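Only a single protein chain was left out; the remaining protein chains are all shown in position.
Order of writing sets the chain letters: A, B and C. Residues in each chain are counted from 1.
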Amino acid sequence: MGVVVDGCPPRLALETAEIQADLDRRRPGQSRLTTPRQEDDKVEIVSGLFEGRTLGSPIAMLVRNQDARPGAYEEMRDLYRPSHADYTTEAKYGLRAWHGGGRSSARETIGRVAGGAIARKFLREVAGIEIVAWVQRVQDVDAKVDLENVSVEQVDESLARCPDGEASERMIERIDAVRRKGDSVGGVVECVARSVPPGLGEPIFEKLDADLASAMLSLPAAKGFEVGSGFGGVALTGSEHNDPFVPGDAGRPRTPSNRSGGIQGGISNGEPIILRVAFKPTATIRTEQDTVSRDNQPVKLAASGRHDPCVLPRAVPIVESMVALVLADHWLRQRAVDVLPDL
Amino acid sequence: MGVVVDGCPPRLALETAEIQADLDRRRPGQSRLTTPRQEDDKVEIVSGLFEGRTLGSPIAMLVRNQDARPGAYEEMRDLYRPSHADYTTEAKYGLRAWHGGGRSSARETIGRVAGGAIARKFLREVAGIEIVAWVQRVQDVDAKVDLENVSVEQVDESLARCPDGEASERMIERIDAVRRKGDSVGGVVECVARSVPPGLGEPIFEKLDADLASAMLSLPAAKGFEVGSGFGGVALTGSEHNDPFVPGDAGRPRTPSNRSGGIQGGISNGEPIILRVAFKPTATIRTEQDTVSRDNQPVKLAASGRHDPCVLPRAVPIVESMVALVLADHWLRQRAVDVLPDL
Amino acid sequence: MGVVVDGCPPRLALETAEIQADLDRRRPGQSRLTTPRQEDDKVEIVSGLFEGRTLGSPIAMLVRNQDARPGAYEEMRDLYRPSHADYTTEAKYGLRAWHGGGRSSARETIGRVAGGAIARKFLREVAGIEIVAWVQRVQDVDAKVDLENVSVEQVDESLARCPDGEASERMIERIDAVRRKGDSVGGVVECVARSVPPGLGEPIFEKLDADLASAMLSLPAAKGFEVGSGFGGVALTGSEHNDPFVPGDAGRPRTPSNRSGGIQGGISNGEPIILRVAFKPTATIRTEQDTVSRDNQPVKLAASGRHDPCVLPRAVPIVESMVALVLADHWLRQRAVDVLPDL
Partner (left out) sequence: MGVVVDGCPPRLALETAEIQADLDRRRPGQSRLTTPRQEDDKVEIVSGLFEGRTLGSPIAMLVRNQDARPGAYEEMRDLYRPSHADYTTEAKYGLRAWHGGGRSSARETIGRVAGGAIARKFLREVAGIEIVAWVQRVQDVDAKVDLENVSVEQVDESLARCPDGEASERMIERIDAVRRKGDSVGGVVECVARSVPPGLGEPIFEKLDADLASAMLSLPAAKGFEVGSGFGGVALTGSEHNDPFVPGDAGRPRTPSNRSGGIQGGISNGEPIILRVAFKPTATIRTEQDTVSRDNQPVKLAASGRHDPCVLPRAVPIVESMVALVLADHWLRQRAVDVLPDL
């Protein structure tokens, strides 16, 4: 896996270990809840750094595969796995690198996490922005989380990456149960970004929430996105849903409620940004399934590979990374907007 | 309002009336369910056409405001309307065109609908693609709709733009009720795109669903997006959620179920594309609200303007337009992918 | 003609008159050296301004045609004018708006000048950057110009826009002579940008000189571009051509010579940026020419329209405008590079 991060400002102190830390939260085999495939996912920075600082040039990073078993994919060669990208890849390109899932393998999220680690560091340095995600739901098990105070450390104390201890246990039980059956289960990741300054985002097409939606739906297995009140907000009336402004300490208005999710008219308002992403149950299951071969004949498929019964715990650092990348881009863009003296 | 559409291929037959038809479905004052503000929204094509055909050059279109009442906004000059873009616009730009909502006015969706009408025509001509949206939910009133067969005509028969007659009536009652109270209500628009060829969309960052999510979240008042099973899909296990393939007539696989929503791995699979968008209740209400002035002092606001108690019926052509624009872009992009002979 | 300028920072004081001033330097009919076509080219700003300040939103401007004579182009309908874009436009798009030259009319440079006027104002305000261009050569008549001190006022004192009085007179004679013969003549515009800070430009593909080259070759009739020593520099050896550094007053190095043209490795070095653009003789001449009709038959063409015997004097503000637009873009980009504290 390779990734190139362009646009990171020069002079940022950066160590490989900082990127590795987030990759370790994403890597397979980190607990019994994830795929037993063992990958160290050791990252190597091959360009863009000099004496521990970013140069302003593209930062290229490599993570070498270690536990690849190409033979394990031999059976995929001539058939399309249901709800995977095998068929659509072939429809688009007319050929497909069938071993290991090719470019549609979820291993591509390594690049997102490596890049996101740099963005996260940058945002912390320039603006004190903190980004924390967690597993909010597994199937029908929901968590209660204190958005104002939840920390990455609290999230990582739970195998399920759910900071609500009681919900975490039920999620673990649920994942264990579907794993034993060779089945899989989905859920919802929630994420908060705190200390985001007001003014990030564009007013029409590249709204901050539109870019976040795009980033989230670009993740493997994502099926839905919400910001602030989301789909639940449609049950309210306008008088219940609006966030009244009150005078804030810093000379700017605050909203005690936050159904806007920190974004109004596509632009951050200084309140915490809150979003949720729905992930479908992992498509690879051991249960036998009907499918079709490349020559359009019916065949049966029972996957024998090593897969995640639930991607949610590993999706947490991926969601954080994509949020960090979107916010870093908009923070830098706003530098080219806020140029002239205040009126 | 002005809009410039670039990238439309040359030689497309196009008449002003085709664009006007979609604008008429969006315009205010079309029924008692929408704002009583009367705007004809007559479109004028000022460049890009020659003897009834597109030239391949940018198509600029203008719609002139007629019923603007700048005085109606005078009260907005020195305060921030709750859950509007007034404060964030000022935070971003340091000044704000306060009369009429400026660039964040929902009147900007005129440009989307005018552009979308061209994209829709193009997609119909080159690929027979049909795009139909409708109001799926208003507050807690849900509709039953036949996704395979629902037509724009059926949708437009209902004031609420809901093709389920019984649900439509209840939606109308609900909207009338909140209107009488000076309040507002939100809902969900659902959209289907039929006859989309397999192969549209990019495999990593510009996935078809990611671009649709971005397009939808760029709409005023949008708070959530789902494709296929969406948030509901997380309640299923993988064996329940996967879409099995069966041999199809055209030599390519089909899926009898469609929890993927017509997109797998970010690329269309030839099944209908299905998506939903959550719209919050309109932020402008007549009920008195707490807010803050530009100098950070508490003030009361009771809007007196003419506003929609529910944007959903007018959002239907806007959603269709954005879907058309995204699909047209990806259809054209795929022309530069599918170049060399089949293997 | 319409133009939309996006990305101008908010809060810039801007008046229509400032844009009009540059348009007046470009407009036809300003002297006997240019086309006798009379156009006022009055600009109207239709969006993006509020109470005399830019809003940060797109600035749309319109200039209405007044002296168009569509009939004058009737003869162009079915033939291709030599060395014009008639044939290539039809080859590309399959149709062509033949009246007035369509989109390839040099009237499109109105948009460049209107946009450039804003960029020029911005650069002057934020960085004191001055951009001055002049006619350096007409056919074989060359000028001597003091690059350090030449001003727009000095340039505009000459009908030929050449600040070397003796050369200016010979240029005027030369242009008058070809005009009387119904022929045309080309030349070279030179431009200097002073007080450009070091650090603008990207190191590989979007080098400052590459972007300037692209901007200049995008102008109608441009056939060549040079920066610094240009083609003449190939006659020197390295020891003659290199610009030695000497210690400068502001704590940064200076170069007494400037064969680099103010750009080294694609990035500005703080010295004046110097470039030249070659413009071919105007393609429209009154002399009869051989050409071909749309059905590939030989025909004769003798243009009867009103055209410039020499575009050079009117090209001067256009070159300045494109330089201003490129520099403004790079100045803004550099804001997103120079973010972290100095080491």
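Rule of thumb we're sticking to: contacts are C-beta pairs under 8 Å (C-beta built on N, C-alpha and C of every residue); 3 or more make two chains touch, one makes a residue touch a chain.
What you see is a predicted model; the values in this text were computed from it and never measured.
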item	value
Contact with the hidden chain (one of B:K42, B:H99, B:R294 or B:R333)	B:R333
Residue, one of C:V5, C:C162, C:I273 or C:V337, that touches the chain absent here	C:V337
Omitted-chain contact residue, chosen from C:L12, C:A193 or C:A210	C:A210
Those residues of chain A which, in the complete complex, touch the missing chain	2, 4, 10-11, 46-47, 50-51, 53, 55-57, 60, 92-97, 102-103
Where the missing chain touches chain C, by residue	80, 82-85, 87-89, 91-95, 103-104, 108, 137, 139-140, 178, 183-188, 198-201, 203-207, 209-218, 220, 222-231, 233-248, 251-253, 255, 259-261, 263-270, 278-285, 287, 289-292, 296-298, 334, 337-338, 340, 342-343
Where the missing chain touches chain B, by residue	7, 9-12, 53, 56-57, 125-126, 203, 332-333, 335-343
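We take it that only the chains that are shown with their structure count from here on.
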item	value
Centroid spacing, where centroids are CA-atom means, of chain A and chain C in whole angstrom	47
Approximate Å spacing (C-alpha centroids) for the pair chain B, chain C	41
Per-residue overlap in chain B, given as positions that touch at least 2 other chains	92-95, 103
